[in-house]
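So that we are looking at the same thing, I have put the structure below in structure tokens.
Of the protein chains in this complex, one is absent; all others appear in place.
Take a look at chain A:
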Amino acid sequence: MTVTESDLPGVGKKFEIELGGGEEMIVVIHNTGKREVFRRTDPDADSERAFEFSDDLARTIGSIIEGAYFQPVEPETQETTLPGGVLLEWYELPPGSPLVGETLESADIGNRTGLAVVAIQRGDEVLDSPGAETTLREGDTLIGVGTRENCAAFEAILTE
């Protein structure tokens, strides 16, 4: 993605964002705070004004696009604090993780990190209190309980 920034003396700034296929989005930020969004279908075409926003509206729309306003994708880790500063966290085993293929016994997570694995979500089913013989698979979500240090130690061996 290429973003070209240029000054517009007496007007403000212009950002040209390549969208691929020759299409471009052009954002003009006026010194007054007004934003104008233009669309250019190919490099030789004229820019067509698509939207015009006030400063406040532009910021709100910007945060929606950024995902800060509403987060459609589930984040990789969630964090819930239990009383006493103990965290309840869940981690998805990413492809290539050294833990994939290990059993809970051979991975020895409890001794190495201090994190207690209390459940594993695999597809639609949940294995609660998984036994030592349970083999970890790619895509499993491990639900663990531990201190912040335990969690950090686990994150380290999760990808390594």
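By our rule, a contact is a pair of C-beta atoms (placed from the backbone, for glycine too) under 8 Å apart; a residue touches a chain by one contact, two chains touch by 3 or more; residues count from 1.
Here is the rule we go by: contacts and distances are computed from a predicted model.
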{"item": "Among \"Monovalent cation:H+ antiporter-2, CPA2 family\", \"Binding-protein-dependent transport systems inner membrane component\", \"Dipeptide/oligopeptide/nickel ABC transporter permease\" or \"cytochrome-c oxidase\", the UniProt name of the subunit that does not appear here", "value": "\"Monovalent cation:H+ antiporter-2, CPA2 family\""}
{"item": "Hidden-chain contact residue, picked from the options A:D46, A:E66 or A:E160", "value": "A:D46"}
{"item": "Residues of chain A in contact with the chain not shown", "value": "6-11, 14, 26, 28, 30-32, 36, 38, 40, 44, 46-49"}
